[in-house]
Every structure is written in structure tokens, then in C-alpha cells.
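The complex appears here minus one protein chain, its other protein chains still in place.
Chain nomenclature is as follows: A, B and C, assigned in order of appearance, with residue numbering initiated at 1 for each chain independently.
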Amino acid sequence: MFKKILIANRGEIAVRVIKACQELGITATAVYSEADRSSLHVQSADEAVYVGAAPAGESYLNIDVIIQAAKDTGCEAIHPGYGFLAENAEFVLRCEEEGIVFIGPNSKAMKLVGDKIRSRLAMEKAGITIIPGMKGDLQDPSKYISEAEIIGYPVMVKASAGGGGKGMRIVYKEADLRPALEAGKREAKAAFGNDSVYLEKYIEEPRHVEFQVLADNFGNTVHIFERECSIQRRHQKIVEESPSVALETDLREKMGKVACKVIQVSGYNNAGTVEFLLDKDKKFYFLEVNARLQVEHPVTELISGIDLVLQQIEIAAGKKLAFKQKGLQQKGHAIECRIYAEDPQNNFLPSSGKVLFLKEPSGPGVRFDCGIYSGCDVPVYYDPILAKLIVWAENRDKACRRMLKALADCVVLGIKTNIEFLKDLIGHPRFKEGKTTTNFIQKNFPDWSPPEKPENLKELALAAAAFNSQKSSFQGGGYGAEPKEVYSPWTKLGKWSIGGGK
Amino acid sequence: MFKKILIANRGEIAVRVIKACQELGITATAVYSEADRSSLHVQSADEAVYVGAAPAGESYLNIDVIIQAAKDTGCEAIHPGYGFLAENAEFVLRCEEEGIVFIGPNSKAMKLVGDKIRSRLAMEKAGITIIPGMKGDLQDPSKYISEAEIIGYPVMVKASAGGGGKGMRIVYKEADLRPALEAGKREAKAAFGNDSVYLEKYIEEPRHVEFQVLADNFGNTVHIFERECSIQRRHQKIVEESPSVALETDLREKMGKVACKVIQVSGYNNAGTVEFLLDKDKKFYFLEVNARLQVEHPVTELISGIDLVLQQIEIAAGKKLAFKQKGLQQKGHAIECRIYAEDPQNNFLPSSGKVLFLKEPSGPGVRFDCGIYSGCDVPVYYDPILAKLIVWAENRDKACRRMLKALADCVVLGIKTNIEFLKDLIGHPRFKEGKTTTNFIQKNFPDWSPPEKPENLKELALAAAAFNSQKSSFQGGGYGAEPKEVYSPWTKLGKWSIGGGK
Amino acid sequence: MDYEFIIDGALAEVSLDKKEEKFIISLGKNSFKADICWISENVISLLLGGKSYCLHLASDKKQTHININGYYFYIKEPSDETLDFAGGEQASEKDALFIKAPMPGKVIKIYVKEKQDVHKNQTLAVVEAMKMENEIKSSLEGQVKKINAAPGDLVDPDMVLIDLETK
Partner (left out) sequence: MDYEFIIDGALAEVSLDKKEEKFIISLGKNSFKADICWISENVISLLLGGKSYCLHLASDKKQTHININGYYFYIKEPSDETLDFAGGEQASEKDALFIKAPMPGKVIKIYVKEKQDVHKNQTLAVVEAMKMENEIKSSLEGQVKKINAAPGDLVDPDMVLIDLETK
């Protein structure tokens, strides 16, 4: 087993991986940019290395600096989290060259699945159903126009190098294609350092169903069932769950087998996710492989009892999978909600700034993977994901109730978040019925505004503001102490003496 | 289903039950004594009723006041938690008379299992092996002496009315019997309002293994496997786990069947626990039935996926059990550590006062059932349990690692706790080997003192005290703001005008 | 004690009186007796007619943020600026001439030049924050008077990126 691992990421996923390392007795080395000195992942880690200025390109995306940090601190392996360098084949290759274990797939498989066009070709050849899409060269803009003609509108512009909705655009007519390509390329460049994009047929009202897969270095491959991630806004997943209400045992087995085949065809090892679109007639199309730990991995952990980060580390350390497909079980129901720093009332635009107060939800069956704390700054530079709220319960109905209670218990003051929106979403009758297709939000929340607030609560809010003012007055404008507080923790201890005398 | 439930308890268990009610959409009504106005359970509840002065006898143990509170607020049911009135047959009878559903067993079963002597007789008659012990009358002190002769020393003094180690004494010779009886009676009176005690044979170095049982109102009984609770100090459980390392499948099935039989013989319904002693030769003896939700119930919830509080409420509401014995499964390994307000360096004496700071542990597989918060007061009047830390992992070894990490992540400043002791305990080689008998602490920690602190951390602690002093100086003795804090949340908003003018 | 606040864009009055360890809260015709306990700097426990409310609150320069039972409220102190909005239409038309970023972020592209004519809904600039690009459009027909930002600049929602003028 490794003695020391560098975590090349920030936020909640860095904290999650750091905890996993520490449980295993592995020293966890964090990296941080100028904007992140006071971030939670730096506090959680055993070691921390400064890697550059705030923009990701100068720190978290800077391969040379990350590699140097690993070498300087004697890390034997690097866990990339998701985003940043997680799916950068060049980085994986560099790790291989430097003799540092990359906790993820080998560079060859990464390169193949990372190139959406090559991987689609490989899958087609292996007899796996894919969505009709372009296969040709990517340089000439005019070629996109003719490809779109062949595929038939609507088409989707997608980034070759990454996922997460970055760089995606739906185009309904030729006139909109060029601006969509430009914007997509720009976003792709910013997110993945690679501006290549491609086109595919846009399937309307499908479900997004993906399979979690583990493959060790000895050719053993298992899938750990599906996650349904149909609830998306701007092609960004918001809510994920397992099991999917759309899958019967037979279809699950069939799709799981195809997912394992995709992984084997790709020569892929470590943890990965095979994404499918499932249409109304329950036909499924291979979309792509996400060659990383997914944001939504906890959903799978809760229904299977398998710790995916632990598995990633053990596989990377050369261990064989300790279980077989038959031994795996999907139990109960898990749902994840992503808590984003965004303002649903201001067109879901990002909301950065100071978190004045955070109350973390907790309780039986509640997990909160969190990257923030009361008083922290949310910088403008990085992904708006603040935390993930994941619940498990015996069945979907109970999981929904648990999620609603946990969302109400999760309080973030100071910046805007999507928590109120999520409450409306999980509480929506169509969600309860499982009518979750990828256009769910567009259809059911075309123009969301916060629910009418009960008048009595509004009155209490005003009373609270008055108490607050009153308190300030009593305290002469300084920090208020509770009425019960007899002594201030800040007034005591440690007299100083000038000049070094005793 | 009920619309409103009164929770006749305080602390972490009240918070746990309140959350369960709220998830079900049931209004949760808390009760609070004079010492508990600012306690967490009052904040968590939907309603709160003042029930009297701080001493439990004048509030939480006052049957009339609790019943009146339920009637005044229109509660259809009362959940008693553990301790206080949870196993008081008189209270259960009163609820039945008043037409309030008691969420627990019926009064007849409660009376039977609550009377350790009658229940032992009933079990003996039903062919269930019990520990040799007294059967006779309890009034005359001299009878205890002759009973002890018959049983043979060492004998154990136990409270007839309750559990949790309250009123328990081991007596090795006749001379010590009378003082032990007196002390036992006093403690039993204080804890349960009933001073009757009895004697039984003291079995040395056994394991304490108990079975969780659920029985609905239609005669259906299932057990949800065992918990091993051998790690005790002063007959008070500290660490509990499931599965027990001492049980093989055959023995588990056998004991589980006996546990169900005990419940059926007793005419018991709702959730209960059947306690056994397991000796070195794997012979097991029925000890008693705990007619309540146990402190350690989360251990069972984590390995089985069954929410016991939810089951309690559904059974009390007249629902049939939704599962059968065959459908239940014990998965992975769960361990619970009880966080007590006590000072291990001051003979484990209770430690009350103000919690200056609390950091709750969290992460995958970590559950923290907590009754305190940063700034709360821990009163001298009630049980010293502050919180319970429960972890789940794929196997016992991983669960131990996870527990060690979570204990290190759990910070309580201001009052003393047993956290450091628990870390030493879980990390002890004999614990890892599963050599957990009830004398584990006596044997392995006869005289515990905190581990040697690393010299470099001591230096950092001194540095921290210096930073703290420096900060106070900068701030002129007031509350310190972080260097980054530009504005105080207390200086703004709400000018007041005297005399009601605009 | 009387207080005035702005909530949901409207002025509201609250008055607090202390009576036998409890507070009388008066809002217009309504009046409640509340048992109030400050739990910490950011948490108030309030018992009101048997009901228990847990209020979370925090203030920054602009407002007090309050959460009750999962609902969010934003309360400001009345000030000259906030009272200004009573001016109505004129103010909002005037505002449309000052093009600001919708959120803090980095300017990616400026599509227009000074003196250039712009039509309604024309994209003027792109600002990126948290890896999301957002187009800033003109809400009226006019001409670019002045450009105050360049690609690469970090901007705040208070900063005017582009000054327009009506023709």
C-alpha cells in the first residue's frame, strides 16, 4: 500500500479523498492555489503544498507544478478527484513517465475514452449501440455543417475532452451552429485545456442512466449497478439516484454487461462510469466513459456498501478486486442533491463570496460531503459545487422524505445556493412518480421562483432582524455575547511582556 | 399514521426521534425542564412544552405533567426514548387509560419484563436458560444473605426496575453485601423511582450479546441480529458492535430464535432487546429484556438498513411488519462509541459545564447522533451521554480504522469527555483481535492515563496559546475577528427610534 | 423599541417590548408574546404559542440573511438608496444605461467598441465565473458611450462595465 498520496484537487472531493487516505493510514498531501489557503481541504490534509495563482491554469491545471509537488513531498501516487487534471491523458502519461502512480485508468485507455470520437468508433466496432454522430475530422468548421446535415437536427455540440455539461450546446437549426461551436470550444478550452468539440444526434426526453464500473489490473471487471442522473440543468447534473425507476432486473443486467464490455474493449482499469441514454422505448445507447471518480459516486456507495475511493486506491496499489459480480447487491435507495453556489432567482448565475453561516444537515441515513464552512470564501475561479447531500433509505419514497427534511436542515447564509430550488424539485409530484427525463427541469420548472413564504415566518424574520438590532445596541456595536455568556473566550490568558523578560 | 407525537425525553435520543417524526410529516412536540430551555431537542422540535424544574423527578419523570402536556398539545402518541419513563409500567398503563398511544410495549408485557424476577421465572418455565439467581421475596435484607449463600459468591446486585448499570454492584463476600444493597437501592430509586433490587450469580469474563427484536401487534416477531456490548465500565456500556466476533451462523440463528421466543412468551410488542450472557464455552444465558429503544440501536440500523424508530412508530400506529425473518440481512460491520461527559483522569467522574466548542465528525460511513452544540450547557442533572459516534464499513478492520479517524476528528472543548480513552480502547490490539469480554477495560486499562503527547504538538499548543493572546491584544480584549473579516455581522441593520416614530 | 426594515422591497415596522422575561413582538395589528433564547451568534430559539422555531441569521454590509424552517429572507435597513427605488420607471430606465456584470467574475470578451450603435438584446460582453460563461445583453437601443473593462479583468456586480447612451 502507498505511504503518501497527493490529492490534485480542491473542495469537497479533495476532503473526501483525504479522509479516505487518513483512514488507511496514508499521509494525505493537499495542493492549494493562492485563493485556497484557508480552504477546508488544506485544513483536512496532513501536508499542503502551494501550487500557484488562483486561476486553475496557473495552479490546479499546471501539470509541471503538480508533478513537482508530488516529487518534492515524496508522494507515490496522485489522486486527481474529478475535473481539473482527472481526465487529462497527457497528465496520466506524465505520471507514468515520472514513476508516480496515477489513481485512475492507464494513459492509453484514458486517451481512447477521452477522445469521444475514437471511442465511439471502437464501441461501434465492438457491436455496442451508439448515438448517431460525426466521425470525421474536426478542424474545418464547414465540415460540422455537413455532418449536422447527415445526422439531422437537433444536434448536440459536445467537448471531446470532458463531461459535466461544459462546452455542450443543443442546436436546432444551421444558423445557430457556428456560434454554438465557438462558445462550446471556448468553454471546453477553459474547462479541459482542449477546445475540440464534436456533434451527435440529440435524443429528446431520454433518461440519463450510467453504470459504475471497477476494473482491477488483472482483467477483473464488475459493475456496481446504475445511477440515474436525468435531472439536469444546462446539461449539468443536479440530482442523482440509484436504483433508476426505469430499470427492471433484466434490463439492468443487460446494461451492466454492456458497461463491463465497454470497459474491457477500452483496456480500461480502475474506477470508471459508462454513460447511456435510455429512450422511451427502453432502448439504450452508449454515450461515453467518464474516466474518473464521479461527483455522484456516493449514491453507489450507499446502495452497495462499496467504498469507491478505497477501491480506487487499492486497485492502483495493485490489489485484486475482492468481490465478484454475483456477490454485489443493490440495497435500498439513495439520492444525491448537489448544492451549488448559484442564484436561482438571478438566472442560476454563480454566486461567490463569503459564507457567513453554514449548518450541516445530519441524521440517520444522511451524508453531507462538504467543501465549505462558516466563514469561508467561495472564490470565483472554480466549479460552483459547494457540497453534496446524499441520503439513503429503505425505498425511494422514504429517501425522498429524508432528502426533503435534510434540505430544510441545510442552511447556507451569505451566498445564494440552489437549496430552495432542490426542495421544490424533490417535492414535485412528477419527481415522486419517477417521471425523470433529461428535460424534467425545462418541462416542470420553466421559470422557477421561490415558493410563497408563509406570512407568519416573514413576521418572525422581521422580529429576528429586530432582536439582532437590539442585541447590537446592547453590545455597543461589537460582537454580541449570548445573554448566558458570562465571560468572553477572548479576554483571558497570556499576558505579554515586552523585551523578553519573564 | 399519527399526526403529532410527544417525545418525553431530552438529549441526543430526543433529537433522533424528533427527526424521524419530521421525516414522516408528523409534528414533533418536545418537553423541556428549566435546565433545558436552550437544549438542542427544543430547537429541533416543532413544538415545545415546559414541564418543570431541572431535577428529573420534577420534570421528565413526572407522569402527571408529561401526560398533561400530551393532552394539552393534542398528541396522539408518546415516544419515551430510553431512560426516564421509558420502562415505567405505571406510565404505560396511564397512557393506555388516557387513550394516548405509548410507543413501546403494552403495559402488561412491560410489567412482566420490567420485573426481573417474574420474567426470569416465566423464562425458566418456558425452557429458556437463565443465570442462577434469587426468586424469593425482596423485603427482608437477611433473605438476601441466605439467597447469596445458595447462589454462591460472587453475586451481582441488580435493580429490578431498570438497566444501564444503574444500581449494579458485584459482591465477592458476605460482609460487603449490605452496603452494596443499600447503595444499589439508592441508585435504583434515583434512576427509576423504584428501589427494589435482586441478586444473581456473577459469571466472570462473559460476553454481553443482545438481540434486537421487533414484534408487531399481530403476533409477528423478527430479530434483527445481535449486538455485542461487552465493553463496559462500571456496568455501563461504552462500545457496541454488530456482528459479534463470537457468533457463528449456527449460534446466531439459535440465539435469535430464543430471543423471539422470549418476546412471544412475554406477550411483548414493538421494539425490544433480549440480553444474553455468552460464556467462554459459547453457552448463553437469558439476562433480561430491555423494553425500550436501546442507546446502541444505530448499530443495528447500520448493518440491517432497518430504521428502528420508524418501525417503532409504524408498529405503534398499528401497521404490520413489512418484512419477514428470511428477508433480513446483516451486512458489513458497525461500531458505536458513546461520548460521555466524564473525566477519565479524574476517576471518570462526570464533567458538566459549558461546551466551548464542538466539531462533529463526518464522512462516508460516519454517523453522529448528537445532543450538544458549541456553546451549550451540560447540566449536572441528567445522564452524562453527550453523543454517539457510529461507523459502518465493509468489515470489522475497516470499521475500526474509520472509528479511530472519526474519534480524532471529534473535538469537544470546555468539558472533559472520554474521547481520548475511546481512541486508546479501539486502537488496543486486544480489541482488534476481538477479545472483548465484559472485563475488557478492567483487564486492559486498569489504570488509564492519556497517551504521551508528541512533543512537537505540545509546542504547537503553546504557539496556539500565544497566537490567541496576541489576537486578544490586537482586538483590545473583545471578540477577535479573523484578519480577513472586514465587517462585523453585529454592527449593521435596524436603527431604532424611540417613541414609535418612523 | 421600534424598528424599520425593508423586506421583499417593502418597508415594514416591528416593535419589541420586554415583559416578564418575554418579548412582545408587534407588527401592525398583530402582536405575539415570544420566549427568545440566543443559542449562538447565528442561532435564535424562539417559542411562540407553543411552537418552536429555530432561526438562523447572519449579516453582511448589505443585509441580514435569515433562514426559518428552510425559507430564506433578506432584510435591509432603510437607506437613501433603497428608498430611491420608489422613483419607479425612470430609475430603472436609467439603470439600463449602466451595463454591469450579473455576478462577480472575469471578463472573457467585449463585443462592442465605443461609439458603436447597439440594438436591444445584442450581446455586449461575456463574463465567466465558476467556469460558466454568461452573455451580457443590452436591454435597449442605444450607443456605446464608454467601455470600462477589458478581457481578463475581474469584475464585481457593482462595477459598470459599459456606459450606454440613448440616441
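In the analysis below, contacts are C-beta pairs under 8 Å (C-beta built on N, C-alpha and C of every residue); 3 or more make two chains touch, one makes a residue touch a chain.
The structure presented is a predicted model; accordingly, all values stated were derived computationally and were not measured.
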Shown chains that the omitted chain touches within the full complex: A, B
Hidden-chain contact residue, picked from the options B:Ile63, B:Ala183 or B:Leu321: B:Ala183
Touch list for subunit A against the chain that is not drawn: 30, 37-38, 42-49, 73, 373-376, 487, 489-490, 492-502
Contact set of subunit B toward the excluded chain (per top definition): 166, 183, 186-187, 190-191, 341, 343, 346-347, 349-354, 356-357, 359, 374, 380-384, 407-409, 411, 413-414, 419-420, 423, 450-451, 453-454, 457-471, 479-480, 482-483
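The criterion applied here is as follows: only the chains that are shown with their structure count from here on.
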B-C or A-C, whichever has more C-beta pairs in contact: A-C
Chain centre separation (subunit A, subunit B; CA means) in Å: 37
Distance from the mean Cα position of subunit C to that of subunit B, given in whole angstrom: 48
Interchain centroid distance [CA atoms averaged], subunit A/subunit C, Å: 29
Multi-chain contact sites of subunit C, meaning residues that touch two or more partners: 1, 3, 5, 15, 39-41, 58-60, 64, 75
Multi-partner residues of subunit A (at least 2 other chains): 356, 465-466, 468-471, 479-480, 482, 484
